[in-house]
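One protein chain omitted, others in place.
Now for chain A:
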Amino acid sequence: MPPHVHPKGTTLRDPSKLFYQTDYNRRLIIASYWVIIVLAVPLWWYTTSIERLSLPASRVHSHAGNQLRFPVHIKLESAQDASLSISLQQLILDRVRTSPQAWKGLDVKVRNPHGVEDLADLYTITPGDGVPLVSQRQLTYPIRSATLPMLADTLASLLVPPTDAHRVAQYSPRYRLAFTLLNEDAAAGKAILGWDISGAISRHLLPIFNALSVLHNFTVESQVQFHAPLAFSPTTVDNCYGLTPEDLTVFVNSAEWSLSSSVSNDPVLHFILFIPSASRRPLQILDANGRPSPSDAFLLPQWGGIVIYNPSAELQSHAQLPSPVLHSVFSTFAGQLLALLGVPSLPLQLQSEASVLTGWQLDALLRRRALENAENAQDTLKSIVKLVDQIENMPVGQDVKGDVQHSLTALDQMYTSVSTSLNETLHQSAHALTLASRAFFNPGMLALLYFPAEHKYAVYTPLFASALIPLIAAAAREFRAWRSQRREAGIQ
């Protein structure tokens, strides 16, 4: 008798009578598995998902449409009748209509002398004969009906001076100015071994630093290099050496000249006084036709300025930079600095009373920088929102969100301060831009960018597939059994 055959006479217990084999209990067991799985899914989702805080996208988008509008009030003094101010207003409006891009963000109103006097930032035009004269926020101009179109043109060049946007360095609250005296080859003889930099800076640059102190702070440093070779050979033009316009674009030999400083993140503006090697003098800048140009300086947009000095033949073997040369070089540097910072120059026909800058120039610069910053900040914020939308694996932490929010707050404050204080507007716009850039370049946003979801599934699949297949099979089988039971019950 095979051992597995039950002996006769004994009765088998019916397995379906076991408590866990009843249909109800078995279905309860399967259902509880599924309930646990369903309940665990949110937890699993939460623990494996990346922290992506929601950014205030609607605020960003609503800001993106906004534009700064600076109110500009001009008082036409001692105009006998209101007609002059009305026609001046009309002339300015015509100019705004013809070139709206240049007048962007300005809201010019010409006031009657008898109008309100309570405005602090008021530009005054006083009548006067002779050469037009600008002082702080005042313009002395011969006011007559005939001169009004010319006055409107002068005002246009004072309020919205033309600029070269590619040349101006990007706004920063602090710049590092690096002055370098570069000898191409001091060992070749007759080199300049030093300069009185401190004196030159205090004489030529300190007034500029003071005038621009509401916009920028400056850190100054200087060095002297004795061997700074060019990366190319200058062309020879009858008894002198020449730099063609193409040469100027590759003039800076950044591989050999150690100019950059690495201790801070402030943008650096370089000012280089280049002394050609004794065997390559005189070195001159050539114009497009290959003729030596009278200028000895050139500007590299957004990078800095370069002055070339050829020491005269009478120079002692090695010497300090002669004082008159130093002053002419530094006044060139000062001009280059102003150009790089986007400080508008006065129209040629005007005379100025101010030592460095008039209020007109400074205000125009403040307005343009504030506009620039506001636009950049709004664009950056828009880019962050777009980037985060596009890349789903990008984490967005509290610091990014906070920076975006604070940047928006700064923008809000900028809009409220626009009619009261220009300085405050610039300050807030710069703050907004700094925060927006910091949010955009937050290193935390890169953390999981390159960790694809596939890796996660590769780890989970061996676990989940092997556990889920019996669960699904059991649930399906039980569901089928339950349905056939129902059908049988229905038939009966």
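Note that a contact is a pair of C-beta atoms (placed from the backbone, for glycine too) under 8 Å apart; a residue touches a chain by one contact, two chains touch by 3 or more; residues count from 1.
Everything that follows uses one rule, which is that contacts and distances are computed from a predicted model.
Chain not shown in the complex: UniProt lists it as "Gpi16 subunit GPI transamidase component", one of "Ras-related protein Rab-21", "Gpi16 subunit GPI transamidase component", "Proteasome subunit alpha type" or "Calcineurin B-like protein".
The omitted chain makes contact with just one of the residues A:165, A:463 or A:489: A:463. Of the listed positions A:29, A:131, A:250 or A:387, the one in contact with the omitted chain in the full complex is A:29.
For the chain left out of this panel, the touching residue among A:64, A:354 or A:474 is A:474.
Taking the complete complex into account, A:198 is the one of A:66, A:198, A:383 or A:484 that touches the chain left out.
The chain omitted from view is touched by exactly one of A:217, A:279 or A:349, namely A:217.
In the full complex, chain A contacts the hidden chain through residues 5, 12, 14-16, 18, 20-21, 26, 29-30, 33, 185-187, 189, 191, 193-194, 197-199, 201-202, 206, 209-210, 213-214, 217-227, 229, 258, 261-264, 318, 459, 462-463, 466-467, 470-471, 474, 478.
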